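For this view, one protein chain was removed and the others were kept in their places.
Going by the order they are written in, the chains are A and B; count residues from 1 in each one.
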Amino acid sequence: MQVTVRFAGPIRTLAGRQSEVVTLPEGAVVRDLLQLLADTLPTPFRLEVLTPLEEGRAPLALLLVNGASLRNLHELNRPLADGDIIAFVPPMAGG
Amino acid sequence: MLECYGKKLLRVNLSTRTIRAEALDDAFIARWVGGMGFGTRLLTQEVTPQADPFGEENTLYLCVGPLTGTLAPLFAQTCIVTKSPLTGGIINSYAGGHLGGALKATGYDVIAIEGRASNLVYLLVTPEGVRIVDCPELAGLPAAEAEEAVKTAARRDDLHTIAIGLAGENRVRYACAISETRAFGRGGAGAVLGAKNLKAIGIAGIGDVRVADRDAFVTAMGAAYETLRKDLAQPWSVLGLFGRAGTGTAIGMVNERYALATRYHRQSHFDKAEEIGGEALAKKYPTRPIACLACPVHCGMLHPTVKTRWGPVWTRGPEYETMYSLGSLCFNDDTDMLLMANKLAEDYGMDTLSLGVTVAFAMECAERGILPRDALGDGIPLEFGNAEATIRLIHMIAHREGLGDTLAEGVRRAAQALDQGAESFALQVKGMEFAAWMPERMRGIAVTFSTSNRGACHKRAPIGAELMGFIPMDSSEGRAALVASIQDKVNAIFTLVSCRFLEFALPTQQYVDLLNAASGLQYTEESFLRLGEAIWNLERLYNLAAGISGDEDRLPDICFQPPPDFPKDAKPLTREDFATLLRDYYAARGWDAQGRPTPERLALLGLEPNPIG
Partner (left out) sequence: MSKPLKVDIAKCTECRACELKCSFVHFGVFNAHKSGVRIVSRWPELPGARVCRQCAEPACLPACPVEALVRTSDGAVKVLYEECTGCGACVDACPYDGIWLDPLSGVAVKCDTCEGRYECVPECAVGALSIGE
């Protein structure tokens, strides 16, 4: 299946790109996508975004699936579907 | 006791050209604290709810608060309270910068401007005295040029100013008042000043600003700075992002959540959003941050001398809200145009939100065949995404030329004039144009747009919590009560006068500590929030008396027609959802089924059953 990954704001600089289409095997979950990105994207992205996210040190709202953020770390095991849009976005607090 | 106040009100009557200093008594000060509190209580007592906003009987109040002019961070705002030509009700409007500090230094906590001058004048408030000065030579000038002229004439380098541009003089209903690099944006304060023939005000003071308990104040200030420092140190601090490249850095966050209204709410996502956002502008144009008084966030982005297609421009750059109103909503991705439009809005003195929504409304009308595509003349088509059309419309509106005359009335009146079903898609509540948020997407916005006393206002909403997913954007549970509590809290902090952004980081108790240390008063968190609620209810009663009933707590039809790209996992707002939210809201507020404050609730808030007038 194919999913689109988008990067917004300062995360774009870390990722070195604006967006990309990623091919994943059927049944892949969010965590699988993160692993693939860790391997293919520049190191700063892994160090400053992926690792803190997976370790619960960065807000979950960094990561959106189809416009909504994950509710908890367990949802990293949520299966993805063809056509899903995953966005990495600086989270907003308060207001 | 109350050392942080000047305890004086300056009353200027432009009709009779009389000037009077009045004392503010301790009981009034203790009860209403400052800023929005002072302005709301004064207006609801002194200006009849039936007053014509453009008439002599309307008064415009400039108010500062107990923390204005001190080193407490993010308290540089000045509050204007007046009767709005857009809504016909009471509005409060804010600007940061350095005007508030200057006003505080005069010893006046409030300047009340009454009546109307027989010809164009400016007001000077300095240690040399208070003077009303005829200024026919300033007619039609951009706001910044009028400010410069007043500064030169006063021959003081400590003078700070507020001025209107041509739009205010022409009573464009959403004309704003400009104060140096900031603006009292929403609600038409500039039009009220224009109707009073008051082009500008120059303020300079040499007084000392004191606090009641110096040690307690130092402690409270230190705690506030520490809280801010911790917030700013986080890599994803939104205040930190604002400080680096302005509020426009928020656009990506909103867009990726499919919450950025695009092409007049026909889309909830804009492909070009990040190209018009804060980081993009900071990269493309020379930029330096410029701060309000004593503020460590410095979210203002000054673009000095940018070369655009329309010539050289300098502007204090577009905010996030402007990137929606003149950007995504109009389907514009031209950054030169965005800067030029922002500059024109500064020069003419117009609220960029209401202006942009009105321009987009005109484009939508053309799309639907309600307005002709050649309505702008000169072969410029009235259509979405057309930069020339946007710029042309801004000029036409400020000058009230042709179609601009209709649009200068705001979308509610324009829709009524154009008829043909335009009211169903006019993006307004109570006459105030939308801000950059989608009620169909965010339940908190649906509640606060429909119920805010100044119309479709976003300043009193749980935006961060909804965007962060702490509370689901598309769930109504508890949402109405939450919004009511935020409305109260924001009102309370606007008495001090806090910047809206400080609330992102500072817990309520720290606000109360600062207030008590500065004033010697003994507010608690509870009594402080009740003050906010009391002010909200005063506004509501005034608006009811002005003829704005609970029927106007509603959203335009277009908000119940979600765009095709609405996220498939999210639930768009339905009419049933809205009815539930509104019922919950009235219940949370202790109001009756028609949205009227009950005598019981008023008594709880220490208000008389009929406190208006």
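Throughout what follows, a residue touches a chain if its C-beta (ideal position, glycine included) is under 8 Å from a C-beta of that chain, and two chains touch if they have at least 3 such contacts.
Model, not experiment: these values are computed from the prediction.
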**Complete:** Chains in view that the hidden chain touches are B
**Complete:** Across B:20, B:214, B:230 or B:368, the one contacting the chain not displayed is B:214
**Complete:** Among the options B:241, B:290 or B:456, the absent chain makes contact with B:290
**Message:** With the missing chain put back, one of B:304, B:381 or B:550 would touch it. Which one?
**Reply:** B:304
**Request:** Provide the residue numbers of chain B that touch the chain removed from this figure.
**Result:** 69-71, 98, 101, 105, 127, 157-158, 180-181, 206-210, 214, 288-296, 298, 302-305, 314
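The rule is short, and it goes like this: only the chains that are shown with their structure count from here on.
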**Item:** Separation of chain A from chain B, taking each centre as the mean of its C-alpha atoms, in whole Å
**Value:** 36
**Message:** Considering only the defined contacts, which chain A positions touch chain B in the complex?
**Reply:** 6, 8-10, 12, 18, 48, 58-62, 64, 66-71, 87, 89-95
**Prompt:** Of all residues in chain B, which touch chain A in the complex?
**Reply:** 231, 235-238, 241, 249-250, 252-253, 255-259, 274, 277, 279, 461-465, 467-469, 473, 503-505, 567-570
